[in-house]
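What you see is the complex with one protein chain gone and the rest in place.
As written, the chains take the letters A and B, and residue 1 is the first residue of each chain.
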Amino acid sequence: MKTYPGGMKMKKRSLSLVGMLMIVALIVAACGSGNNETGGSGVSESGEVTNKKVKLMRTYHAGLEQFKGSDNINSNKLYNLLKEWSGYNINYETLPKDNASQKISVILASGDVPDLMHIPGKSDYFKLAQQGSFEPLDDLVEKYIPNLSSVFSKEQLDAARLDGVLYGLPVRVAQKVGNGVLIHDGVFKELGLKDPTTLDEMYNVLKTIKEQKNIIPLTAAASNPGSFMGAFSPISSMYGVGNTTVEKDGKLAFSWIQPEYKTFLETMNKWFKEGLIDQEFAINKDVKDKMITATAAMSVLYWADAKIIDDAIAGKGGTLNSVRYIDPPVGPNGQSGVPEQSLANSFVVIPKQAKNKEGAADYYNFLLEEKTDTLITFGIENEDYTVEDGKVVQTPEQSNEIPWRTLYFNLDTDTSFNARLGAKGFLPYYNQLLEHKQNREETAYAPFIEAYDTKLTELSNYVAENSIKFIMGNRDLSEFDAFVSEFNAKGGQKAIDEMNEWFTSK
Amino acid sequence: MNAFKQRSPWLRYWDLYLMLLPAMLFIIVYKYVPMYGVIIAFKDFNIMKGIMGSSWIGFEHFRQLFMFDEFPRVVRNTIIISFMKLIFGFPAPIIIALLLNELVLKRFKRVVQTFTYIPHFISWVVVGGIVIDLLSPSSGIINKVIQSFGLEPIFFMSDGQWFRWILVFSDNWKEAGWGAIIYLAAILGINDELYQAARVDGATRLRQIWHVTLPCIRSTIVILLLLRIGNVFDAGFEQILVMYNAMVYEVADIIDTYVYRVGLGQMQFGLTTAAGLFKSVIGCGLLIMANWMARRMGEEGIF
Partner (left out) sequence: MIRSRGEIWFQYFNVAFLSLLSLSMILPFIHIAAKSLSSEAFVLAKEVYFWPKGFTLSSFQYVLENRQFFYSFTNSVFLAVVGTALSMAITILAAYPLSRKNVPFTRFFMVIIVITMFFSGGIIPTYLVVRDTGLLNSIWSLIIPVLMSPFNLILIRNFFMSVPDALEESARIDGASNFRILRSIFVPLSVPALATIAMFYAVGYWNSFFNAMMYITERRWMPLQMLLLQLISEEGVNDLAMIDAFQEVTAETIRAASILCAVVPILCVYPFIQKYFVQGIMLGAVKG
C-alpha cells in the first residue's frame, strides 16, 4: 500500500487548512449579514402618501387553492378594483401553512420585508415585538387609520400593547364560539330521552344509552397535544373550571388546580369506569366516524364538524338533521357554558424595516372603508350580488363563485362571517351554539406577560397529560394535591402571580 | 521518478483535486459559510440585531435545557427508542435484500421489490392513522382476532409496554423495503465468478450467502451502520408525534417531540439551536468512536 511520505507535515497542513476555511467562512458571513436598509420617506410635506407601492404578506388561506383559470391572488377582478380604488400598486404574498413562524423569522432577519404583514400566534407576535421588529403604530394609526376606532374597542387594542406601545392590530375573529355538546338525535328519539339540563340528568342519559343500546354514550378525541381541554370543556364548565383561569377573591387563579377541578376529574373518572365515556378517548384523533355510524351518541364538537357529520349521515342514506347541539347542562352550583372564543390570535404589523410604512397604514385604512368592505365581503354589485330594498342579496352559488375573497381581509366582520357561513350551509349549526352561555377568559385581554405567556403551553400540556391519567385511573386522585404542587413548581405559581399584577391593577 | 515524488501532491494529483473542486465549493458556500449560526446557541438572539450583533450569554440555553424536569426522561426515551430501532430495524433491510436475491423468478422479484418500497412514500400521518385504526380496541382487526380467542382487547396505543414496540415495528414495516435497495445494488456488484467458484466447491445456497454475499456487501453494511449510529438522536419525530398520546408520553416523548409539544421551539432560536447542538455533538462523537472501532477491525470506515 502506498502512502504519502511525511504524515506529520500533512497533519499540520490539514489543521491550517481547517483554519483557513473557517476564516473564509467568517469573512463571507460577515459581508452577508450587514444589511440595514431603510426606506426613504414616501410622504409629501402635507402628509400625503406619495409612495404608492405596497407589499403585503398574509397567512396561508384555503382560498388560494380556489382560484379558477389563470386568476391568482395578484390577478383577479376584485384585486383589480382594489388596486384601482386605492391607487396603490399592491402585491400580495402568503406565508406557508406549516412552519409559518420560521418563514417570518428568516424574512425579518434578512431585512427584506413586506410593508404589511400578518403574524399568527400571540406569543410570536409579542416575542418579535420585544425584539424591536415592528414599527410602533400609535402615530401611524392617528394619522392614517381613522377608520380603526369603528372596529376595535380600547380594551381590544390594549391587549395588543407591549409596555403601552401598540405594535400590531389584532386580526379580528368573527367566530364567537367553537365547540358544543353535539348529540345523535336518532338515538335520543329511539330511547325517548330528553335533553339533559343538569349534571345529574346528563349522568342518567349517559347511563340509559349505555344500558339500553350498549353504544358509547360520550366520546371525545384527546390524542393530539392541546386537544384535551376543548374535548370536555362544556363538562368542566359545569364546575366553573372550563376556562384557563377563574376569578377568586378579586384575583385570577388557574382553573386546573382548583378543588372544583378535582371534583370534575372525580366525576369523569367515575363515568369512565362505568363505561359512559369512550374507553379510547385518549387515543382518538377524530370522532366523526363514531358519530356518523352512531356507535357514539354524544361528543363535544366544532360547528363545522357538526355539518360534516350531518352531511355524511345523509350521504349514507340517513336523514338530514340527525345531529344537533344541546344547551350546555348546568352544574351543581348553577355554572355552565363554553369558553368564549372571539379573541384575535393573529396580528397585522408593519415591520421596522418596511419601505412604505405610511402607504401600508393608508392601505389598511382603505380596506376598512365601507365601499371596500362591501367589495371584499360580497364582491361586485349585480355580478356577485344584488341589492333589494337596500339589503344585499347573494345566492350561495354567487358566494361560492368567489370563495377566495376573504384573502383580502385584515380582519373578519360579523356580516361577512355570517354571509359566508350561510352560503356554505354552516349557519344552522353555528347559530345553535351562539345561544350558549359564553364564559369570558380574562387573561385573553391581558397584555404580554412573560412568565405567563411563555409557560402556558407547557403548563396546559402538563395538565392535559395528568388529567387524562386521573380520568383513566392511571394516576390516583388522592395525588391531586401532589399534582397541584408539581404544577406550581413548574412555573404555574409564578405565571399566575405575574398575571395578577396586571389584573389587580386594572 | 524521485523528482516526481518530491513535487507537491497538489500538482501531482491536480486532476483529482479539480474533480473534487465543485463539491468542495458547494460545501464551503452552502454548509460552512452559514455555520457561524451555531453561535446562536450561546447568544441571547435578537432577530433585529442579527446573529453577530446579539449579546453573548454563554451556556445559559444549555443550562435551561438541562434544567427541564422532563429532560432526563426525553433523553432516555430518545436513546432507548433509537437503539431499539437500530437493533431490530437495522438487519431487516439486509435480510429482505438477501431473500429477494434468492428468488428465482425474475418477474416476481421485480414486483416484490416495487411493492416493498411503496410504504416509504406514504407519510407518517397516513401510516400512523392506519396503525391506530388497525390496533383500535373497539374496531381494530388485531383486537377482533384477539377477542375471537376469548381474550380481553389490548389497548396497544395507550399501553407503555406495547407502544415502543409498535414504533419499532411500524418503522420497520415502512422503511425496510426502501433500505433494502442499496443492499440489492451492492449484491449486484458482486463478481459472478465468486459464486461459480463456491458452487464448484459444492457450497449450498446458505453457505454461498455466508461466504460470498455477506463478505462482499460487508463494507456497505458497515458504512450504513456507522451513519445510523451517528444519527442516534433522530428517533423519529414525525412518527412519534402522529402516533403517541398522553398515556404514553412517559415512554415515548423524545427530545424533538417534547420541544415541539410544549412550544419551546416557537421563536426560541437559542434554545432550539442548543438542543440541536447537543444532539449533534453526541451523534458526531459516537460516529467518531464507531468509525475508529471499525478501522481497528480492518474496515475502511468513513474517514
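Here are some notes:
As a convention for this text, a residue touches a chain if its C-beta (ideal position, glycine included) is under 8 Å from a C-beta of that chain, and two chains touch if they have at least 3 such contacts.
These numbers come from a predicted model, not from an experiment.
Only one residue from B:57, B:80, B:154 or B:190 touches the chain missing from this view: B:190.
The missing chain, though absent from the display, is touched by one residue of A:44, A:89, A:110 or A:485; that residue is A:110.
Among A:191, A:308 or A:434, only A:308 touches the chain that is left out of the view.
Contact residues of chain A toward the unshown chain are 1-4, 10, 14, 17-18, 21, 29, 32-33, 57, 59-65, 67, 69-70, 72-73, 93-94, 96-99, 102-103, 105-106, 109-110, 112, 118, 120-121, 171, 173, 175, 178, 224, 226-227, 230, 288-289, 292-293, 302, 304-305, 308-309, 311-316, 341, 344-346, 403, 406-407, 409, 411-412, 417, 420-421, 424, 426.
Interface with the hidden chain, as seen from chain B, comprises residues 9, 13, 15-17, 19-20, 22-24, 26-27, 29-38, 40, 51, 96, 99-100, 102-105, 108, 110-119, 121-123, 125-127, 130, 133, 139, 173, 177, 181-182, 184-186, 188-193, 204-205, 216, 219-220, 223, 227, 230, 269, 273, 276-277, 280-281, 283-284, 287, 300, 302-303.
As a convention for this text, only the chains that are shown with their structure count from here on.
Taking each chain's centre as the mean of its C-alpha atoms, chain A lies 35 Å from chain B. Interface residues of chain B facing chain A in the complex, by the touch rule stated above, are 5, 9, 28-29, 32-36, 46-52, 69, 129, 132, 136-138, 155, 157-158, 245-247, 249, 261-264, 266-267, 269. Chain contact summary for the complex, chain A toward chain B: residues 4-5, 21-22, 24-26, 28-30, 32-33, 101, 105, 108-109, 121, 123-124, 127-128, 131-133, 222-223, 225, 228, 279-280, 282-283, 285, 295, 352, 457-458, 461, 464-465, 468-469, 472, 474, 490.
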